[in-house]
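Every protein chain except one is present and positioned as in the full complex.
When the chains are written out, they are named A, B and C in that same order, and each has its own residue count from 1.
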């Protein structure tokens, strides 16, 4: 067991994947010599060569389309998209090809492609470097979409993602890249890639979070304790398919749901979770599920991002609301 | 007042827009000489010239990016995407540019671009010709997204969309292109572009539909009558922003909500509507909102589309469920 | 022959410049170096084309090309002729099936037989092909069965065959997307150290797509053994090639560092020679080659298209005179290498294939309703299994005779 940053944990996970499967190839911009702008692939080209870790020309659609061709040929490509905001040029290849090919060919052709995307805000970046585009992918049938919240999951899940025979979009919470934590390389009975995890047990409210906000959610649970509130925090991990059974079980217990993500609210993943939970446990729900998300505006300038991103206070305010306590919206009507 | 097909109604709407505003220009593939593969732009190049109605080279990203440049120059571009499945190459220009430029420039630059997209299934087409990608756009802040369900709205709304100073993604229900209906060109007090309309009044269940399924929803309301059920059908029209006040008012009355769309369920617009309605009228809801949508699979082969698309029977089954009557899912547990 | 530069012969006199210089006295700009005037004919000029069999069926010798098809004797030429006859026959049959409502749609390849047969017959079984929707002649050469050819167009499946079994990917509907897949597959061949090659088929319209240009960037950068085979059939639905490109399509590739060949796409022999040159380069590690096969779409874009709205019948007539099959028939007949018996045998073989296609088409079973949920992922997911069982329960209601008021 070693102490690693989340970025280093992914790096070691990729290293293991490259060691264990000769068909694994990494493609991306600046991932070789530079080791990636976040150094997530640091040292991998040096150790595995330019044939396994390929710096590509600057074109995301091509990187994705070439990955499709490599998968056709039997390779297991791992694509790095440098920042969340740069995945859109590749959107057509992801939605119309990567997601559909296995279905299109009746199972004849597999697309074991992993698309790594550093995502989310909170780093004071310029435009297009702080987005949370996960909902575009979770609405796309044929894709598995996951994210991680701690170094151990980062390491284990990237290896599971690369080993998975389905395409996996792997969202990396960039503002947590430098978060340190213990990492065991080979966990026996690791949680499957498509399962959520209850990270804090509680009885009053179920707080569902993923990626960068899991830490914030844990802090909220802690803060709520002083207040005599018991919050159960679920780290979703798999954004599609959703492990709704785990969420459902928690809500049946608490009767209250708060979902949070950085992505804009309108049509965000929170809507699917709130709607699905309501469908499954309408009777048990004591209050309407509450969503704490980015507002329905484009990601703002760095100096405004604190007024866009969910934070501890907004989570606690939402908890108050779902508990029927006084909150910012008490008696609010527009 | 004349009787027109929905396609002809859009054609006459575009004609009026071209007549009334010299800055309006149409761009797209095969929209000129051919008049579009659905003939929606039939005769417009002949009457307004190649300068106003431009056949472009075959590249959607470029069509959209060029439209952005034209808008920068003060033009009002109307882009045709030939089929729903071909909008993805333009996704980056839509999401990162069209949707964000007004916000990016603090209001200095407007993007009065209309993006016309024939969408939806039910025409027995080959792959990529039957998709319902609206949720990708309704999750994108900065875009207005609308659709129409009858010739009158088609005519009025396309003119409103072109006249709107915000970017508008205009989804055209392609399987209803040949539906006929009365069209008055200049309606006084036309319903604003961002408003929903109650097309059938009812008291037991609120059935929210849009685009191609509005007709199906009306049929369902009719069929339910025999059954002593009073369904209120809301034609959403504006998919973003949502006219939730109209939906909310209806649900407060009926206490029950069914939402339907062809798009896949997971993260579809139905989730947002169900979640928002639950947030706003949790107390009034007598049952969990029910969604009747395409399944979470890629759009299937033509001979399977009837087993993917919502239809009259699936709507009525959902109504039974929300009414607590016996339905296909009565006592169902997975 | 391999044009790693844009041959100066096609550079145009800057007549416009000279015209104007007088008017506005401005500093000189070398006259011979400007772009073609807008009024310049977009359609490539025949002079620029590689050809071995003239439209009249005369075998033209070519110092370079001849060597590449030296092994193609009359017998083999007759085989190529047979391929083209069969392809045209089943293509016609498929169109008929669509007109009779048995197919949802069909994209005829009429007129493009030589481009498809000449290139596909140059391939090895271990080579791999990524095509668009119109390459049914290529599919035929790869060994796709008559029934599999129509599966997708009948709407019973999204793919007609197992790509690995025939060495040909499921035809691509998204214009240009397959060129990137071909490039990726070719890079995979390099990694595997095999000398297999990959061919990406696409149209003149596709050359405007970012994907196709990016594919050339990547192919050149990684020296990928891929052939960019562009069938310039002069049309992208209703749009003439001149709207897509102001210069011959073949002029595009050299600037990417990819040599290109411009060949008479209605000359099966020249197409084969060009493809063999490109394949040889690919197998020897010299990287990608671009081939523009200049041909003409004699039919509609698809069975739902109406070319009378945009295509000039006279132009079509001129191309009819350059028919790819007739010229080979003339050549063979002239040499006495095609007897009436052989011709008849070929015709009936073609009929047999067409009949097999028709019967196979009509015999295609409708897919199982619940199969709509199959193969979304490689393993079932609880989420989808739930939807499957719910829909199964729904369908079940219709079986056990529904009671009015309960279920309709």
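Please note the rule applied: contacts are C-beta pairs under 8 Å (C-beta built on N, C-alpha and C of every residue); 3 or more make two chains touch, one makes a residue touch a chain.
All values reported here derive from a predicted model rather than from experimental measurement.
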item	value
Neighbouring shown chains of the undisplayed chain, as defined at the top	A, B, C
Contact with the hidden chain (one of C:221, C:275 or C:302)	C:221
Residue of C:51, C:119, C:213 or C:238 in touch with the missing chain, whole complex considered	C:213
Per the touch definition above, residue among A:59, A:135 or A:148 touching the missing chain	A:59
In subunit B, positions touching the absent partner	25, 51, 56-57, 59, 61-62, 64-75, 89, 92-93, 96-97, 101-110, 141-142, 144, 165-166, 194, 241-242, 244-245
Sites on subunit A contacted by the missing partner chain, in the whole complex	29-30, 32-35, 37, 55-59, 61-62, 85-86, 88-89, 124-129, 223, 227, 265-266, 295-298, 300-304, 307-308, 312-314, 316-317, 320, 325-329, 332, 334
Those residues of subunit C which, in the complete complex, touch the missing chain	1-8, 11-12, 16, 20, 24, 26-30, 33-36, 38, 64, 67-68, 70, 207-211, 213-214, 217, 220-221, 223, 243-247, 251-259, 277, 280-281, 284, 286-287
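Please note the rule applied: only the chains that are shown with their structure count from here on.
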item	value
Chain separated most widely from subunit B, comparing mean CA positions	C
Chain ID, smallest distance between chain and overall C-alpha centroids	B
Whole-Å gap between the CA centroids of subunit A and subunit B	30
Geometric centre distance via CA averages, subunit C-subunit A, whole Å	41
Rounded Å distance between subunit B and subunit C, as computed from the means of their C-alpha atoms	35
Multi-chain contact sites of subunit C, meaning residues that touch two or more partners	157-158, 174, 210-211, 376, 382-384
Numbers and ranges of subunit A residues touching at least 2 other chains	61, 89, 92, 96, 103-104, 141-142, 242
